[in-house]
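Heads up, one of the protein chains got dropped from this complex, but the rest are sitting where they should.
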Amino acid sequence: MDLEYQLIVPEFVLATLATLVVAGALIFRGRVRQEFWGYATAGALLILAILTAVFYWDTNDDFANVLAVDHFTVLFRVFFLGIAFFTVLAAIQFAGDRLKNHGEFYGLILFATLGMMLLGAARELLTAYLALELLSFSFYILVGFNKLNPFSNEGSLKYMLLGAFSSALMLYGISLIYGVTGSTTYSAIDPDGSGIRSIAGQLANFTGVGGDSSLPDPDAVRPGLLIGLILITAGLGFKVSAVPFHQWTPDAYQGAPLPITAFLSAGGKAAAFAFFLRLYSEAFLPVAAEWAWFVAILAAVTMITGNLMALQQTNLKRLMAYSSISQVGYLLVGIVALNAETIGQSQDAAAALVLHLIGYVATNIAVFTAIIAFYNRTGRDDIVDVRGLAERQPFLAFVLAAGLFSLAGMPLFAGFATKFIVFQVAFSNGFLWLGAIGVTASFVSLYYYLMVIKQMYLYEPEGTDRARFRVPRPMALAIALLVAGVFFLGLYPTPLFDVINESTAGLFQQAIETSASAVR
Amino acid sequence: MIIGLEEYLALGALLFSLGFYIALSKKNAVGVLMGVELMLNAVNLTLIAFSRFSTSDITLSTQVFVIFIIAVAAAEVAVGLALILVVYRNRQTINVDRTTLLKG
Partner (left out) sequence: MFWAEHAWILPAIPAIAFLVLFAFGRFLPRGGDFISVGAALTVFILFFFVLESHLDSIAAGLGGIANAGTDWVNFDKFIVRLGFTVDSIAIVMVFVVSTVALMVNLYSTGYLRHHGKPEPRYWWYFAVLSLFVAAMLTLVLADNLLLMFVAWEGVGLCSFLLIGFYYERRSAVEAAKKAFVTTRLGDVGLFIGLILFWRATGSFQISDIIAAAEAGRVNDLPQVMGDGYLTLSTLLVFLGAAGKSAQVPFHVWLPDAMEGPTPVSALIHAATMVVAGVYLVARMLPVFEVAPGASNVVLGVGLTTALLAGIMALGQNDIKRVLAYSTVSQLGFMFVALGVGAVGVAMFHLLTHAFFKACLFLGSGSIIHMTEEQDARRLGGLWWRMPVTATTFIVSSIALAGIPPLSGFFSKDEIFTATLGGANTAVVILLGVAAFLSALYMARLVIITFFGPPKVLAVIRRAREADPIILIPLVFLTVLTFLVGFFAFDQVGRAFGFPGGINSYIYFPEPETFHFHNDIAAVTGTVSLLGFGTAWWFFWGRNSRRAEALRAFQPRLAAIVENKFYFDEAYQWAIDRAVLPLARIVAWFDRMIVNDTGINAPADATRYAAYWLRYHVTGRIPDYALLMVVGVALAGGLAFLLRGG
């Protein structure tokens, strides 16, 4: 078989880069300033992101039938590289002040990014599983990177044990799905010609639309299919931290070094959703009715619980953890809406989901970078500690306020436009009740976001340290860029939405071909 | 009696249940980790059974899948034990009932 290695050059480059950073930091220990590795990594990530966007955008190919290199993959490649770039930029000062072994730190961030990129591209379950574990292992170590801090250890331990547990659940689900369909490939690009057995092709039997008739009686294997879908959804639910698989999230977020919290909440979640979306639209779309109800319940419970728990928090990191859980609820609404009458509506749902994901990630990184800048100066991360920030650092206060308003879904900001589109999809695909819960939950969320904003703007600074302080230039620039992006998305989402529409269209190729052949 | 697919699947399910019972009931973090390993082995058994009785002609990929799961599980143990060791150094305990600094 001819393998077209040129398709996955960015992944190779990233793996090489990660190895080089780890090895280089060991070899040049003490001879190069620690910050160098940070700036080198950030620069390399930026260049790689730009080159990937330029050279791969028009590619629509497939690597050995395990990795898709289509618009969707490329969009997420660039997206993940961008997330890693901003994370590294935000981490440099933090790592210099509070962490050791910078080479390993940045190297692990790069490995995690590699895992994300592979996960977004995988179109075969073994590949996806390996990518997911690469991502997760990197994160287990990164969360516990602050070796001497008991919080960091504990968060990491919990994350690791529960992560392994959820992997086992998901693998059991995968084995059942394999038993039902006899394949681990999501979908065959050409269902008639290639002769490759695929999950989507086999599942089509269940709906009586095309597919392979060599399968045993659908009714006999139906329990296996249902349990398999539930277990896979549960495993994915853990990765995206959906209720009731969410409890590790606040603990790991609070324990982890702040830049890793940011990376986890942005990159980890985005990668899991890329996987979620590709798997459920490429492989499981034929049996959408069998899982949509479950994901709908997850979405509802997640929106409610995430927002209620956030009300009680006093720590900024934990607050952001629960806030990210509630955002997962909104994102799951997009997955639910894949279960639509027509493929066009499913495409709308996928595009809406990705748009909200990008808006959420940009906002979250902006907020976390601001929190990191604050933490670098004060070493504190409780909500009451930001008291009077508007006087001490008006720029950071403005960024935090804008970011939190965006997360709450206020007009002008990204959160409003993207959430509006997600709920609009839910409404028009018949999930009125889910949209209603989402809107109500958004109201509740405004309360706890306003608590933070109130502390910053309505109170005078307290304590011994009340002086104004400066934010380092690179960080300020990164924050300004992200906030500009948040405003731009909120005011004019159309250009990005068009790009996303183009990317997600490829996910439904198989579904379109199957329904076309059924009509024939 | 003839041992067919059902028997293998039942054994896999039993092993899986035992695994998560261990993972839920053990106080020792290493014990929890071992329970998870048992769950993974149950998955391996199920996968191999399916590949043996499959009508599909590409069963090889499933066996490769199992090999990879074994390898990943080994790596998981390595990372897991390292993390448990770090916790032990800082806290002098690996009892999962007492690692509750983070909650709420």
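In this document, chain identifiers A and B correspond to the written order of the chains, with residue numbering beginning at 1 in each.
Going forward, a contact is a pair of C-beta atoms (placed from the backbone, for glycine too) under 8 Å apart; a residue touches a chain by one contact, two chains touch by 3 or more.
Just so it is clear, the model here is predicted, and its values are computed rather than measured.
Among A:L81, A:A234 or A:M456, only A:A234 touches the chain that is left out of the view.
Within the complete assembly, A:L162 is the residue of A:I8, A:L162 or A:I453 that touches the hidden chain. Although one chain is hidden here, its contacts on subunit B can still be listed: residues 20, 23-26, 29, 32, 96-97, 99-104.
Touching residues on subunit A toward the chain that is not drawn are 157-158, 161-162, 165-166, 169, 222-223, 226-227, 230-231, 233-234, 237-238, 244-245, 247-248, 250-251, 289-290, 293-294, 297, 305, 308-309, 311-312, 348, 417, 421, 424, 428, 444, 492-494, 497.
The working rule: only the chains that are shown with their structure count from here on.
Here the spacing of subunit A and subunit B, counted between their Cα centres, is 26 Å.
Residues 9, 12, 16, 19-20, 23, 29, 32-33, 36, 39-40, 42-43, 46-47, 50, 54-56, 58, 61-62, 64-65, 68-69, 72, 75-76, 79-80, 83-84, 86-87, 90-91, 96, 99, 101-104 of subunit B are the ones touching subunit A in the complex.
On subunit A, the positions that touch subunit B within their shared complex are 125-126, 129-130, 133, 137, 140-141, 144, 147-148, 150-151, 153-158, 160-161, 164-165, 167-169, 171-172, 174-176, 178-179, 182-184, 197, 214, 216, 250-251, 254-255, 312-313, 318.
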